[in-house]
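Missing here: one protein chain of the complex. Every other protein chain is in place.
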Amino acid sequence: MSNVKEFTDRLSKLDFKKMYEDNFFLTWEKTDDEIAAVFTVADALRHLRENNISTKIFDSGLGISLFRDNSTRTRFSFASACNLLGLEVQDLDEGKSQIAHGETVRETANMISFMADVIGIRDDMYIGKGNKYMHDVVDAVTEGYKDGVLEQKPTLVNLQCDIDHPTQCMADMLHIIHEFGGVENLKGKKVAMSWAYSPSYGKPLSVPQGVIGLMTRFGMNVTLAHPEGYDVMKDVEDVARKNAASTGGSFTKTSSMAEAFKDADIVYPKSWAPFAAMEKRTDLYAKGDQDGINALEKELLKQNAEHKDWCCTEDLMKTTKNGKALYLHCLPADINDVSCKDGEVQASVFDRYRTPLYKEASFKPYIIAAMIFLAKVKDPVATLKALEDRKTLRHFQ
Amino acid sequence: MSNVKEFTDRLSKLDFKKMYEDNFFLTWEKTDDEIAAVFTVADALRHLRENNISTKIFDSGLGISLFRDNSTRTRFSFASACNLLGLEVQDLDEGKSQIAHGETVRETANMISFMADVIGIRDDMYIGKGNKYMHDVVDAVTEGYKDGVLEQKPTLVNLQCDIDHPTQCMADMLHIIHEFGGVENLKGKKVAMSWAYSPSYGKPLSVPQGVIGLMTRFGMNVTLAHPEGYDVMKDVEDVARKNAASTGGSFTKTSSMAEAFKDADIVYPKSWAPFAAMEKRTDLYAKGDQDGINALEKELLKQNAEHKDWCCTEDLMKTTKNGKALYLHCLPADINDVSCKDGEVQASVFDRYRTPLYKEASFKPYIIAAMIFLAKVKDPVATLKALEDRKTLRHFQ
Partner (left out) sequence: MSNVKEFTDRLSKLDFKKMYEDNFFLTWEKTDDEIAAVFTVADALRHLRENNISTKIFDSGLGISLFRDNSTRTRFSFASACNLLGLEVQDLDEGKSQIAHGETVRETANMISFMADVIGIRDDMYIGKGNKYMHDVVDAVTEGYKDGVLEQKPTLVNLQCDIDHPTQCMADMLHIIHEFGGVENLKGKKVAMSWAYSPSYGKPLSVPQGVIGLMTRFGMNVTLAHPEGYDVMKDVEDVARKNAASTGGSFTKTSSMAEAFKDADIVYPKSWAPFAAMEKRTDLYAKGDQDGINALEKELLKQNAEHKDWCCTEDLMKTTKNGKALYLHCLPADINDVSCKDGEVQASVFDRYRTPLYKEASFKPYIIAAMIFLAKVKDPVATLKALEDRKTLRHFQ
């Protein structure tokens, strides 16, 4: 039997009024209460669904997705979230040069939004571009709404940009909260966000950045570890430092994976590209310099290959708190002798954590749905209660 | 608070019985009352949605789209319209040669229609083909329905053919009606449908044809302007002439953009390909003559380039009625120094009309929904009232 009161009681104590009709770009643009509201609504929606109660707040309406990079997990999470709330997903499959200049961003954003309640965008490939593009879209539809072109303003959900991957990191974080039995148990816990080797190169920085930008807010001690040259954006490190300072936690850096893992409660070993190299690549793409891109790729792969020892091994795991740190990954992981010869993690480590890893991923649809819910519902407490009272079954049988 | 009576009262005075279980190919195949019914139902559906009242008349069912040419605007408009009425869009992505001969058109049309309530098709590339193809599809499903193969007959909505672009032109027209405060204020207004330069070539003729075929029905004076050699289909000019004769308006032609714009109340400057060239191209494609196609393209681009002065400039706009003609475009427009060096319109003109242009586009989903509604609902007046009485919220909160 459902009892959504546990969640609405929690929500009632939080101030998240500004999320209504707003968007979700970066976690550090949100207050602690707002972050807590997303977690609470995500849990509430899951609670209702698990109790076979429909959470459809839309009878019709579109959820528009735009993926400028491949995606399976996030695509299905977004589709699931939209469907859970009653929106039909319509994918914007861009023509080659259709959205090439500012003019058409503005136009296209309005043209697709006449009946759209949410726009989800992944644009993570080029430094300085993705987040900016999302803001351009939001500016366009905000103006369209103000001018009476749009009947409703779609809310934007950042499905990964060049700076942050909020739906991923908040799913990771909600998983941690559940695994540790509540946010109140996190103070003083050590988190190791560590670079790890992968035979591929050029993976987005938004995951490690999102992790240090979010996980430093809960009084935890977050260590960022990477080989020399694999720095993330300086601005985000500053965010992490400030977060830590204000919540009684800490943010430290090291170039030793072993040091990061030592006594860690949570480990997140994952490959990413060096920020400086990504900036260079962005410039080369802008210039259309294919030779330069090829040369850079070669150089990066060579640089990468010098750090094959950055792998989440059984030996390293033994050095974590009681040898039992919670292993996290956004998936798919590069697993030694499974997906590649040398990768981010030994197969036996990955296997042991498979079920928790899948559970970690299972929070993403609910995180996305909660972001939409908080942006589109004026009084979430009242609406959650109303959904419970409405008692429409999700699965009629 | 919703009051749909304003619209049902208007509808009650119109005779549109024949639209039930019929299709929408060309505007000039519909009576004035039928055209008025589409506008009225479009406004009624918008009224209900703006008042947060669900207009879902389908609990399940598919809306099938087939785009044989790129589309963003119309694709999303069709998706929005289907969703608004409760249909799920399923796109038919044709295999290369799957629908190559008459046999399989008939078969495919039935195979996809077992649970389809509407089929929307864009097929505008080749002269003499698109409209014919739509009729083949309709003939096939009509026979399938008669033979007991299909439980319901899907209605066809022409999303642009080689002859007409009814959903576009009716959205344009409904925009005009709203801008001028009602259809009764249109008598004697001057409309300039004018060719304009674009660095691309080969744009469909269905927009100018649709415009002169529709806008000549409201007692307006419609002028079609284009450089020599850029004629549209003769048959459609005949339609325009007949329309004008019977409604007290006029249809004239000129090869001077300035003459067309002089004192115009409404201007629609837009590039299109010469009909004769499109016919030639259709033949070359049929023969698979790629050299011929390339040669033709070269020739057309050269011909085009001689008319760069056909641009909607500020100077030209000053010559329109009070310097304030309503500027229309189906979008995207080729804007000088924005999307190209020389284009259809100066940037400052376009910018000044941006909001009205976006509003113009916003009517398309409702026009499409109205076409479906009138084809699938036996007593639209009663159903509109019933929807209002049902009071299902579009957005539950």
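The letters A and B name the chains in turn, as written, and every chain counts its residues from 1.
Just so we're on the same page, a residue touches a chain if its C-beta (ideal position, glycine included) is under 8 Å from a C-beta of that chain, and two chains touch if they have at least 3 such contacts.
Computed from a prediction, not measured in an experiment: that's the story for all the values here.
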| query | In the complete assembly, which of B:71, B:108 or B:319 touches the absent chain? | reply | B:108
| Thinking of the whole complex, not just what is shown, which of A:2, A:80 or A:319 touches the missing chain? | A:80
| request: Name, in rising order, the residues on chain A that touch the hidden chain in the full complex. | output: 49-50, 54-56, 70, 72-73, 76-77, 79-80, 83-84, 86, 88-89, 331-332, 335, 338-339, 355, 358-359, 361-362, 364-365, 392-397
| field | Absent-chain interface as seen on chain B, which is shown | value | 56-62, 88, 90, 92, 95, 98, 101, 103-104, 107-108, 110-112, 114-115, 117, 144, 147-152, 376-379, 383, 386-387, 390
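Everything that follows uses one rule, which is that only the chains that are shown with their structure count from here on.
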| Could you state the distance in Å from the CA-based centre of chain A to that of chain B? | 41
